[in-house]
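Worksheet: the structure to be examined is printed underneath.
Every protein chain except one is present and positioned as in the full complex.
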Amino acid sequence: MRRASSDLLILAAGTIVLACLPAIASPYWLHVAIQALLFAYLCSAWNLVGGFNGALSFAHPIYLSIGGYMAAYLGAEYHISPWIGLLPAIVLSMVVCVCIELIVTRFKLPVLSYALATMALSNIARFVVRSIPALGGVAGLAVPLNAKGWTQFQPGSKSGFFYIILIATVAIVLIVIWFRDSKLGLQARAVRDNERAAEAIGVKAVMVRMKTGLLSAALTTFAGVFYCEFIYIADPITFLSPMLFIEVILFTAVGGMGTLWGPVVGALLLTPTGEILRGSIGATNPGVDGLIYGIIFVVIILLMPHGIISRHRGERSLLRRFFSMEALRPSSSRR
Amino acid sequence: MLEIDSLSVSYGPVEVLHGISLSVGEGEFVALVGSNNAGKSTLLLTISGLLNPTKGTIRFLGKPMNGLAPHRRVADGIIQVPERKRLFPRMTVEENLLVGGSNARAIGERPQMVQRMYEAFPVLGQRRKQEAQTLSGGEQQMLAIARGMMAKPRLLILDEPSLGLAPRIVGDIYKTLVALNAEGLSVLLSEQNARISLQSSRRAYVIQEGRIVLSGNSASLANSDEVRQSYLGL
Partner (left out) sequence: MNDPIILLQTGISGLLFGSVYGLIAFGLTLVFALTRLLNFAHGSFMLLAMYGSMVLSQRFGIDPYLSVLIHVPVFFGIGYLLYRWIFAGLMESELIVVVQLTLGFVFIIQSALQLTFTADPQTVRTFATNSRLAFGDIVIRTPLIIALVTAAVLAAALFWMLQRTDFGRFIRASVQDPVAAALMGIDVNRVRILAFSIAIALLGIAGPLAIPMWVLEPAAGMEITLFGFIVVVLGGMGSFVGAFVGGLIVGVAEAYGNFFLPGTLAPVVPYALFILMLLFRPSGLFGEA
């Protein structure tokens, strides 16, 4: 398809540029780049479910933590390499995903209840995990000190981690390109836009949601393994607190839900922005950086409600709507 | 009293009413006849201000209505009993009436009006503390009309008042409407089933696919072949 080939071109170009980064960037900026790519990865994974399938899921912290904790636990207890630990982690994530999907479908939860329920589940997971001493309790589970080398997912240098996440991000972009143009991707969007109509033409919404969810969960699990190895620890706050995961959702939304490049753009733009703010203003006045950050968010959302890369064409900015008569008309004027 | 001139209304990109012109004189009883999806409800909702026309004007008592919010039209005296009644289901009969009579013109006489409604519709008086959704179909339609009357209408609009009701009850309702009209209330109503609406009204319009195709004296329309075939089931 014409679109895919131009996307592949962009991907190739971007990869080549980014691959040079470790050679020219300072350790600090390399660290920022790693985080930015990690967010790009996470946002793209979440976007499958949230953007393409329209399900506002707050369950992804659970998949993230399954990855992280499995890697740390198997590494600490059994000296199993995280690469190998990835497999049972993915399996477990997929099982959890299936359970959640079954419950949601069986009880036909509307969007709001689904979001709240998954948020509650993440919180429950957080409280449970932090109460289990074997998983490190409140402090979390650290990566064993003697884990070294690529086979143990410890490249020993920042650039090592950088290349891992770069390759992973390239891979996920390819996966999203495949997904977007595949039958599953089309079905996912159909279900998102009008479930009843989709069912009427034979699309089984349950299966579509399930498959999309499983893909997303599996991909997120890898990010969990990566992140745990990168920060040397898997802990309940970093991995399971809904407040921290919100950044993933916000970046995706600002970048543009349901598009290929939206999550990537959102993550690559906003992560360094946050870092720069934190580093410059935040160092002297902690809190101001968060304030400006939040204001930037709100302004972007008001100006581009559907994201920087919007899948809608020609929608009006919210600001323009506020100042029009339409804002004052009761919503009952629509039948 | 009500003058509609070349009104066009669209749902998004689709135009559903095309250049409608219609009028209701002071004290008149006018019927709007048309099948499902002909545009009756769209027209009535636009008159009440819940939909915006893309072209054309609506004037009430000489005053242009375009852009006026629904609650202001109520203040001017345009009251609608909507399709499927739309009572407040979990509010009592009495509460429905109270809400009906809460606009600025009506509120001064509200307690007396409530009493008059109970006298005119004894059933409602008996069920005054019951939730509206527990009433039977006919009782609900009566309540809907009473609620509309509470608002002291100058023009009472009814959207398919006979929908889903047994013939005898429909008869009662129309008797009430005719009586109200005789006292000076202007009435505009829409129906699919033309028979009784043509019997009770003085003038009528026939609407089809968003256009007025026939208009005139109700009695002569009732005798016309077209109407008899399409709308009277003959």
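Quick notes on this structure:
So that you can tell them apart, the chains are marked A and B in the order they are listed, and the count of residues begins at 1 in each.
Everything that follows uses one rule, which is that a contact is a pair of C-beta atoms (placed from the backbone, for glycine too) under 8 Å apart; a residue touches a chain by one contact, two chains touch by 3 or more.
In this text, all values refer to a predicted model and were calculated from it rather than measured experimentally.
Interchain touches from the omitted chain, evaluated on the whole complex, reach A, B.
Contact with the omitted chain, checked across A:4, A:231, A:269 or A:301, is made by A:301.
Contact with the chain not shown here comes from a single listed residue; of B:50, B:198 or B:227, that residue is B:50.
Of the candidate positions B:39, B:53 or B:100, contact with the unshown chain belongs to B:100. Of the options B:58, B:79 or B:194, the residue whose C-beta touches the omitted chain is B:79.
Of the candidate positions A:4, A:19, A:56 or A:207, contact with the hidden chain is made by A:56. Looking at chain B, the residues touching the absent chain are 48-50, 69-71, 74-75, 79-80, 82, 86-91, 95, 98-100, 102-103, 147, 151.
Contacts to the hidden chain, counted on chain A, fall at residues 50, 56, 103, 107-109, 111-113, 115-117, 119-121, 123-124, 127-128, 130-131, 137-138, 242-243, 246, 249-250, 253-254, 257, 285-291, 293-295, 297-298, 301-302, 305-306, 318, 321-322, 326-332, 334-335.
Quick note on the criterion: only the chains that are shown with their structure count from here on.
The distance from the centre of chain A to the centre of chain B, each centre being the mean of the chain's C-alpha atoms, comes to 53 Å.
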